[in-house]
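Presented below is the structure to which this report refers.
One chain of protein is taken out of this complex; the other chains stay put.
Now for chain A:
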Amino acid sequence: MKKLLPALLAAGLAFAPAAFAQDGKGPNENSASEQAAAGQDPAAEEAEEGHAETPHYPLKEPEELDWSFAGPFGHWDLAQLQRGLKVYKEVCSACHGMKLVAFRNLEALGYSEEQVKAFAAEYTVQDGPNGDGEMFDRPGIPSDYFPSPFPNPQAAAAANNGAAPPDFSLLAKARAAERGFPTFLFDLLTQYQQGGPDYIHALITGYGQEPSPAVEKSIQPGTYYNPYFMSAPALAMPPPISDGQVEYADGAPQTVDQYSRDVAAFMMWAAEPHLVERKATGFVTMIFLIVFAGLLYVVKGRVWAGTPH
């Protein structure tokens, strides 16, 4: 419908109250230029842009995968999370931080306390100040958090074509393709909450496709076409991983598809470490409430039995 009405759309933007100027800001813009625009007034930016076309992103909907943690009895596939951690450590962590996750949390992935200590010790963490007022480096301990690869977002942006790589801690809950009508209603019944991992898998495996000529024109230089990216036709991140790049000890296929599944599952754990506990608690709670409601209904029937109402 939106494509049929570009003129009306332009009129709508022109008439839109100033309060909502930022609202209409075109998602054409990729994160690179958004970062570059740092410091500008968003409303002024919008006025400069003035484009009348708002294509719907992502261009392609992500595929819905089967996740072990989906549904009412969802649970972690610990081997998968361990593989995901390996992918994160060897590939993603070069650019992406994960500052809300501590090494001690990794025990939830099936590692022993000693393994976690050894894992943490592989990292160098800045501590201090010491008695002399100096900051110093020391090996990581389990209570430390994953160190970020860049000292601050500005440094991260400067090293990555103007777009700071987002922190991984919450990304699996902070990204999802929009679920249209009536899908979002069915999601209530299917308990679909895997939009984040589905999106991450689709994005990592979605590189290397040919854009249509119309789309190609809107791709900013220095960005990579990916029809699954949720806010533009292309993103600043190059294809992050290739087949065989990470060695799996458990015989899982060493493909981009498998890597992206594993890292997406790992990111879901990082974003929602209590997911399994939540669902298990929910099961008990639901049984209690349904039985309690049934008992109350019976008592209610008894109380009202002699009273037509």
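Throughout what follows, a residue touches a chain if its C-beta (ideal position, glycine included) is under 8 Å from a C-beta of that chain, and two chains touch if they have at least 3 such contacts; residues count from 1.
Heads up, the rule we're going with is that contacts and distances are computed from a predicted model.
Q: The chain dropped from view, which UniProt name applies: "Cytochrome b", "NADH-quinone oxidoreductase subunit I", "Cell division ATP-binding protein FtsE" or "ABC transporter permease"?
A: Matching "Cytochrome b", "NADH-quinone oxidoreductase subunit I", "Cell division ATP-binding protein FtsE" or "ABC transporter permease" to the record, the invisible chain is "Cytochrome b".
Q: In the full complex, which of A:A94, A:A118, A:A158 or A:A174 touches the chain missing from this view?
A: Answering carefully, the residue with contact to the hidden chain is A:A174.
Q: Across the whole complex, list the residues on chain A that are touched by the chain not included here.
A: 1-2, 5, 8-9, 12-13, 15-20, 22-27, 34-35, 37-39, 42, 54, 72, 100, 105, 166, 169-170, 173-176, 187-188, 191, 193, 195-196, 231, 271-274, 277-279, 281-283, 285-286, 289-290, 292-293, 296-297, 299-300, 303-304, 306-309
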